[in-house]
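Following: one structure in structure tokens, then a few remarks.
Left out: one protein chain. Kept in place: all the others.
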Amino acid sequence: MTETLTIGKALNLGLRRAMEDDAKVVLMGEDIGKLGGVFRITDGLQKDFGEARVVDTPLAEAGILGTAVGLAMRGYRPVCEIQFDGFVFPAYNQIVTQVAKLHARSKGRLPMPIVIRIPMGGGIGAVEHHSESPEAYFAHTAGLKVVAVSNPVDAYWGIQQAIAAPDPIVFLEPKRRYWEKAEVDTDATPDPLFASRVVRGGDDVTVLAYGPMVKTALQAADAAAEEGRSLEVIDLRTLSPLDLDPVIASVRRTGRCVVVHEAPTSLGPGAEIAARITESCFHSLEAPVLRVGGYDTPYPPSKLEEEYLPDLDRVLDAVDRSMEF
Amino acid sequence: MTETLTIGKALNLGLRRAMEDDAKVVLMGEDIGKLGGVFRITDGLQKDFGEARVVDTPLAEAGILGTAVGLAMRGYRPVCEIQFDGFVFPAYNQIVTQVAKLHARSKGRLPMPIVIRIPMGGGIGAVEHHSESPEAYFAHTAGLKVVAVSNPVDAYWGIQQAIAAPDPIVFLEPKRRYWEKAEVDTDATPDPLFASRVVRGGDDVTVLAYGPMVKTALQAADAAAEEGRSLEVIDLRTLSPLDLDPVIASVRRTGRCVVVHEAPTSLGPGAEIAARITESCFHSLEAPVLRVGGYDTPYPPSKLEEEYLPDLDRVLDAVDRSMEF
Amino acid sequence: MTALPETTELVDPVPGAAAPHLPDQRGVDTVQLLTPEGDRVEHPDYSLDISDEELRALYRDLVLVRRWDAEATALQRQGELGIWASLLGQEAAQVGAGRALADTDTAFPTYREHGVAWTRGVDPLHVMSLFRGVDNGGWDPVATGFNLYTIVIGSQCLHATGYAMGVQRDGAEQAVLAFLGDGATSQGEVNEAMIWAASFAAPVVFFCQNNQYAISVPLERQSRVPLYQRAAGFGFPGVRVDGNDVLAVLAVTRAALQAAREGQGPTFIEAFTYRMGAHTTSDDPTRYRLASELEEWKLRDPIARVKAYLSRSGAAEPQFFDDVEAEADELAVRIRRGTVEMPDPAPTEMFDHVHAEQTPELAAQRAEFVAYRASFEEEQ
Partner (left out) sequence: MTALPETTELVDPVPGAAAPHLPDQRGVDTVQLLTPEGDRVEHPDYSLDISDEELRALYRDLVLVRRWDAEATALQRQGELGIWASLLGQEAAQVGAGRALADTDTAFPTYREHGVAWTRGVDPLHVMSLFRGVDNGGWDPVATGFNLYTIVIGSQCLHATGYAMGVQRDGAEQAVLAFLGDGATSQGEVNEAMIWAASFAAPVVFFCQNNQYAISVPLERQSRVPLYQRAAGFGFPGVRVDGNDVLAVLAVTRAALQAAREGQGPTFIEAFTYRMGAHTTSDDPTRYRLASELEEWKLRDPIARVKAYLSRSGAAEPQFFDDVEAEADELAVRIRRGTVEMPDPAPTEMFDHVHAEQTPELAAQRAEFVAYRASFEEEQ
């Protein structure tokens, strides 16, 4: 069946499917019950699945993740909602020292199939702590996998795949794109979860993005096309593991690469990607891999966020610099 | 005056000087009083400065950093000891959302001169969580500065400079080198805190390291010299800001660069350094910047740590790969 | 074995069962000095000697902050603010607590303490600038003794405790007032703050506005016993006050602050109140609470009772009320105009306060940013 869904609604439906498929799936988070979450991603689920499976938790993120660990040990598959990206840090100890390490600590005896859903990124005119891009903190943490969806199709399938997967996954949702729509064929065979995807072919420069920046990259590609430049856009989709094979193939062809993300540039995901692509494509590169990221400042007050966030123009500027290098 | 000091003793003396120089300096941490800290870095300080200035805290790292923020707002200069690298995560929320952001949040009205001392890294045969290298988590955080000392001279001066500095600084101490000795001239004029330093000149490959790996890099340079290879070794000393000018100058000359650290390789400091050097030295590089880091696994049980940690051989292996590229 | 306090009402906790709503905790040992009907009552532990003038001043505070709040909500609806966190219903708790502070005391607010900001002399426009997205709060936390808003739930409680430890070290006779919500009591950091405050007998008072909800989550999810009882477990006194009674709040908070100044350590105050509006302008409370609840709480309005008392006791003439209304109108106009006309920040602002000593890296990023922006201007 094909439906037109927003990313938010696709997630909602995906969660519903996952809960129907497996009675061990338990959603946990602040305000996810009656309210359906501040973004309504869990809308209606508590009504249909009950309070034991859609748990409005006390206001404590370490508590959410720490009890999720215990539930996972008991055979449940907790799906934790962090209300906003900036509020994941109270849970950081549990995520880094427990969630990420328990499989290794127990030599595989303790399953840890926990999904940590985080609405990520800026662009919604919010106050402090509501627009962060913390993905590098997780991608640097051994034992975690990190996925960032960019569209309704991946949202629908990705959340189900993440819940079914046996490892802990940080699942990043492009907050400001929650309302973007697309056709979702709910009978299709989905792409694998940990795979990047060429979303637009091109010859001059390879542009990499994930989550909310994929749309920005595609807009840049449109604009570049008008100037006669052909950008290949790849949606990374997964940040850990990184699926760079399609990227390497592309860069070997284009010789140029630009990575785009909202996270601060220094030690942002672009750093790792640049380092690896340079290792793999050293002789093909006509220019260094360039990064377009957030500045190395705290996320600014919202009146300045358009200045802070990478946009079409900044991507094009990097493309120009790459071409002119 | 020149004294032979271990890194541990140099830190102890440096802390003492800082406390003598400024009555607002307050040390806080677990077991730093009568016990002098588990590594004895604060040995004798509570006895001499009293319990109001050397505070044995309750067992809660968020509490340490959170109250340090309040003390800083009141005009104090808190120096917080985190007992082991793996125990900084309960304080992560305070560090990332408060310590790092308060100067910006208040447009500079609230001073945040907090030093977070963390004994870092492996190699001491410890149990889980006692051998971590969390520097990338801090270096990626706008608003923090990150320093990693490698020797008694920098330990002695660095801790004093960090305490005197107006911004929050994560001060990483090379745990397994605490007992290494050197001559410290306590009358000398110290090098600036945020500056890297060429510690051994060479022509073939530039090797970058910081903290505990500087010694490893120097050992590699010795070994390489026997095979007729000349390595230039640079002690980065500061990870945020990164002082890459001497590195760039070096790489423009050698054309080859290897970065060494204990932190997991993916999104470790080496990623950022590789990306930046490639941007700055694109046309000089004869080979991609290569990284020698910890594997992307949790730090292993201590019987395996020598396999996990970069050592002389792994550095030389990377040097070989760089030369043969 | 510690018996549970007699006032405890445990609520059926089977998961999957609906969390029973708002157990009647209001009879519990609550300090009240002015009834909802506007009658002065006595309390054995807390008396308040207050002049008519002071009473009128409190009334004025209450009315002005409510008007400010209403204007802000309207401005948000009109797109002039990104969001607004309304204090409607909590005026007495905030004004009472704020007016209990001495000039030399320091307050650490959440994001909802506009009423306290008012009592500290913070310009409302400096609060508006935060919700407009111009900055993170434009007031001077040092000059006002009113810290910046803290949005990460509960983090400010540790700051307040640390600050109080500094007060202690300075030998100053000052107290610190840490604000938090009922939801915040579940955060580890908040509990750590209480542990620290007890351990060091820090001169800090925890002022919890129990407005019954953390966004949509009712109090029972955070605690099945009255919140003020938490403190005894940490070894210091807890007290519940009628949060809609500005006199009781003033008296209780004053006493606690004075105890703190005198070295008697922390107190936990639970101001029992209700959030009459939505959590913020982004929220839809009809999804999770009943209109009847709201109706019930309307009968306990914090302003009506002061007005009733002032009128009935003759402490204020009718003209006074008109004057306050007029002043409120003026304030609203000033806030509206100031907000709408507020200039956007300079784009380079975001680079300029990251550190006290800017790094060469960030200076370079800033320079690139300036050059990049200039390139567009050249193009035009």
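Labels for the chains are A, B and C, by order of writing; each one numbers its residues from 1.
Everything that follows uses one rule, which is that a contact is a pair of C-beta atoms (placed from the backbone, for glycine too) under 8 Å apart; a residue touches a chain by one contact, two chains touch by 3 or more.
These numbers were taken from a predicted model, which means no experiment stands behind them.
Counting contacts over the entire complex, the absent chain touches A, B, C.
Taking the complete complex into account, B:301 is the one of B:75, B:190 or B:301 that touches the chain left out.
Residue in contact with the omitted chain (choice from B:126, B:164 or B:249): B:126.
The omitted chain makes contact with just one of the residues B:55, B:112, B:193 or B:260: B:55. Which of B:70, B:86, B:246 or B:270 touches the hidden chain is settled by the complete complex: it is B:86. Taking the complete complex into account, residues 26, 52, 57-58, 60, 62-63, 65-76, 78, 90, 93-94, 97-98, 102-113, 142-143, 145, 165-167, 194, 240-243 of chain A touch the chain not shown. Contacts to the hidden chain, counted on chain B, fall at residues 30-31, 33-36, 38, 50-53, 55-60, 62-63, 86-87, 89-90, 125-130, 266, 295-298, 300-305, 307-308, 313-314, 317. For chain C, the residues in touch with the chain missing from this view are 1-5, 8, 10, 13-15, 29, 31, 45, 165, 168-169, 185-189, 191-192, 195, 198-201, 220-225, 228-239, 263, 265.
FYI, only the chains that are shown with their structure count from here on.
Of all chains shown, the one whose average CA position lies nearest the global CA mean is A.
Mean C-alpha positions place chain A and chain C at a centre distance of 35 Å.
Centre to centre, using the average C-alpha position, chain A and chain B are separated by 31 Å. Contact of a single residue of chain B with at least two other chains is seen at positions 90, 93, 97, 104-105, 142-143, 240, 242.
Within chain C, contacts with two or more other chains are made by residues 135-136, 152, 188-189, 350, 354, 361-362.
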